[in-house]
Structures are given as C-alpha cells and as structure tokens.
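Showing chain A:
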Amino acid sequence: MAAIVKMQNIVKRFPGVLANDDISIEVEEGEILCLLGENGAGKSTLMNILYGLYHYDKGEIFIKGEKTTFSGPGDAIDKGIGMVHQHFMLVPVFTVLENLILGSEKVKGLSLDLNSSKKELEAISDKYGLEIQLDAQVSDISVGMQQRVEILKLLYRGADIMIFDEPTAILTPQEIEELYKVMQSLRLLGKTIIFITHKLKEVKEISDRVIVLRDGKLIETIDTESTSIRELARMMVGREVLFRTEKPEVETGREILNVKNISALNKRGLPALKGLSLNVHEGEIVGIAGVDGNGQTELVEVLTGLRKISSGIITIDGKDMVNKSSGQFLDAGTAHIPEDRLLRGLILDFPIYENLLLGFEDKAPFAKGLFLDFNKVRSWAEELVKNFNIKTPGVNVNAGTMSGGNQQKAVLAREFQRNPKVLIASQPTRGLDVGAIEFVHERIMDAKKEHKAILLVSLELSEIMNLSDRILVIYEGEIVAEFNYGEVTETEIGLMMAGGEDK
Partner candidate 1 sequence: MKKNFLYSTFIDNDSVFAFIKAILGVFFAFFVVYFILLATGYKPLPVFAALFKGAFGSRRGFGETLLSTTPLLLGGLGFAVAYRCGLFNIGLEGQITMGGIAAAFFGFIIPEINPVIHVFICIIAGIVAGGIWGFIPGYLKAKFGVHEVISVIMLNHIAFKIAAYLVSMQGPMKDKLDDMPASPFISDSAKIIRIMDRTRLHWGIFLAVGVAVLIWLLLFRMRLGYKIRAVGKNPFAAEASGISIKKHIVLTLAISGALGGLAGAVEILGVHYRLFAAFSPGYGFDAIAVALLGMVNPLGIIASAFLFGILRSGSVFMQAMYGVNKDMVSVITAIIVLFMGMSVPIGIMLKNRIKRNSNGTVD
Partner candidate 2 sequence: NKSVPEEAAAAPAPVAEKLVMAMVTNQSGLGDQSFNDAAWEGLGQAEIKYGIERKVLESREQAQYVPNLSTLAEQGASLVVGVGFMIKDAVAEAAEMYPDTYFGMVDGSVDQPNVASIHFRENEGAFLVGAIAAKVSKTGTIGFVGGMSTPVTNRFEAGYRAGAMTANPDIEVLISYAGTFADAAKGEEMANPQYDQGADVIFQVAGQTGLGVINAAKKKGLYVIGVDRDQNYLAPENVLSSMIKRVDIAVLNAVGMVVDGTFKGGDYFYGIKEGAIDFATSGDLIPADVIEYANMLKGKIVAGDITAPATYEELEKFSPPTM
C-alpha cells in the first residue's frame, strides 16, 4: 500500500524545548496507526504540524505523494486531513450545530442555511451511529457527546485522514467501546486513522501499527501484532512499568467524611445531587464510579466548599460543614485534587513556587505578619519538585509551560502537603502517561497508609476498581449501588452506571 502521509525529518523547537527532533514517519492508506509516548514526548506537536496548526522549523511533508506546505489548518482541511484535538476545540457558548458548521458554513442568500446543514449532519450522524443533539449548547453536553461532535466535524468536512489526539482520555468504558466501533467502520470506508493514546490496551485492541516517541525522538515503529503491552510500556517510558499498584492493608479508622441526603443544583440551576449520602473512614479509599455528568462534579464542589447545598448534612471529623467556604473546608482538613487542573488546580501564569503556595499563604512558616517569606516558599518548592519528581528547569518557571503530566504532579504535591484528614481526588490521572499514573497511584496509596480518608472520583473504571476499598456508583445525583473491593466485575459496575439492574 502507498504511504498516504509522509513526514520527513521534522524538527520543531519551542523556547527551551526540542519538541520534535528529526522525526520521520509514514502512514499507509486505510490503516489505524497509533502514536505512543510519555507526556511531553511530542506527539501532539507532530500531529499539529501535520494539521497545519504549527509551523515547523525543518522537514518535509508529503500528502498522497505530493509535497505540501500548509499555511494553516485550512490548507490541511482542503487536503482531506481532519483532527480531533487533545483539548476539544469547541466553542462552549455555541450550539453543537454552530460548532459543526463553523468554517464550512452553508449560506442561503446572506444568512446561514442552518436547516440544510442540519439535515446533512443528521444524515451523517445516523450513518455512523453518532447520537448528537444538534441544538444543545456545547457547555451543556457531556464530554462523550463533545467527542462525537468532534468526530462529526471531521466527517462533515469529508476528511479521509483522521487524527485523534487522546480521544479516550476522558471517556467512559461504554463510550470508548462506541468510539472503537466508529473507528473500525471508518476504516472499512477507507479512511486513514492516526490515533494518540496512553492506554496500551487500546493500542493492542485496535491499531495496525505503532509508532513510539520519547523526548521528541522517534524510538520505534512496530506492527501491533508483534508486540506486547509490557514491551510498549517499556519503549515509552524507558523502564519497566508495573501495571498494578500494590494495595496496602490498612485498618480503617473512625468516620471522617459524612454526607447525608445532600441536594444541590448544577451551574445551570438544575438539580444535580438528589439526596446523596456517603461516608469515608480513616485509611479508606472510596471510589465514585459513574458516567460523566451524573453529579460527580457537583459532589466534589460541594465537598470542597465551591458549591452550596440546598439541603442535607456534611460533616468532616464531626464538624458541621454545611455551606462553609472553600477556605473553611481547607481549614477543616480537606485537600482537593480538582478534575480540571487548568481551571481549578493551577494558575498558569504564576511560577511553580507561587502555585505550590496556593492555600498556604496564610500559614506558617510562609506567612510572616502581613508578609510572605518567598525565600522559604522557594526552597520549599524546590524540595517538593524533587520529592515529586516534577520535571522543570526550576521553580521560577511558569506552570503554563510545563507538560500536562508535570502540571498534575505539581497539583498533587501541593495537595498532599496539606496533610489532610480527607483527600478529595477527582480524575487524578486524567491524561497522564503510564509512568505518571503509576506515580500518582503510589502517592494515593501512601496517603492511605497515612490513614487519610480518600474519596476518589474517576471516570476511569479500572482506576476505581484497582484502588478503591469501596466503590459507590453514582447515577443521576444519587448513589445507586455500593460494592467492596474485588466483589464486582467491570461489566456489573458498567451496568449500574448506566442506570441500574432493570436496564
């Protein structure tokens, strides 16, 4: 088969980083190619170059045998290339329909011809079985649907070379299954797919070939058949990776977090939590499993003082915490790993040391009267960077320039430092590579050993299953089922997550 895409000797430099170091790859028509690599290996960069979004410093690109230079994504789209980005490229305040047609609008006279676009899109989504509410506002739909919108965008533009940058990082197992089906059917239609992921099981399942990058360099190109998950992990990280974190035996102690019958509204004013109850004990990890959008976000916000409840009881170590401020929650002994590190976790324009200071600014030894002792902050930050293995040129570097994995580690470092009674961890490994995930899981286990109470909210079912002592399934703002560790299979939980036994 002929190479439909050929990238030769691509070099891309960012200030201080050589993101792509002389990379050459070929993609064959009709294959599913998987791009693997640690956080910061340069995968997204390479694909953004192929998509015309980044200019590259050196190298050549051939599409369908033709040498091509792109002045922007528009040119790439014209060449039949489409890309689903790692961070979705959707305008939150637009409707799904508006997002889909943007850049390829149909017009009738002067105005947009929404109806004919709508019909066409409905036809395409039916054809591929992509269920989509065209009239909903993007900020109101689930991540899964956002994903489908992104895929539909490519199909609508008639892309035959499709790039998926970590499409499964935030999907539920069911959604992932659906995505695979779509990808398979796309391949049957002759589309070429390039697929970036950190989930090695997926790689094995659906790809034809694998390309591994590390530190901006091409490490290996290999047929999927001829390799194993363990080998792939080693190529990626450069060392052996254990896939299962050892679960320490810890006596559970007294009840720390107690939540009874709480109800709360979401940001649009609709009921999100409906009489939810749960509790977490010392030394216990309680996992919340559920399909995204069933109240997890609101639950975490309520338990960290970021959202008010309309009724119910919350206590932490016996102390009443109903509708207390986020500061009071911190004081009562919570730590919070937020689900969206860019939104709630970090101040990207602050240097690392100032990010690590968040929430400690009023505490000894940093607070000195009205002042802060920045020298202490810096040396403390340097220590944390070392302990948590955060890769950065120094603590004065802005958090925004770190790779995603390192950003997550910075958040973890800070939150563990609070020495909390209860740790609320939401999506703690979202978007991390296997090495980083292993690291995070170990830290969570360490916390358990230190008798912290831990509430783990994750869409990653395997994560929940592996780490939790108890698993609660959340559905439409209520806890609908509870299991103990090892008592249940993924399919059973999946069923509960979809709405219970009757389904």
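The candidate set was assembled so that all candidates are chains of the complex that A comes from, given by their letters.
The working rule: contacts are C-beta pairs under 8 Å (C-beta built on N, C-alpha and C of every residue); 3 or more make two chains touch, one makes a residue touch a chain; residues count from 1.
Predicted model, so just to flag it, every value in this text is computed and none were measured.
A.B. asks: Just give the number of the candidate touching chain A here, out of 1 or 2, all from the same complex.
C.D. replies: 1
A.B. asks: Under the touch definition given earlier, write down the residues of chain A that touch candidate 1 in their complex.
C.D. replies: 14-15, 87, 304-306, 325-331, 336, 338, 342-350, 354, 357-359, 361-362, 367, 370-372, 374-375, 396, 400-401
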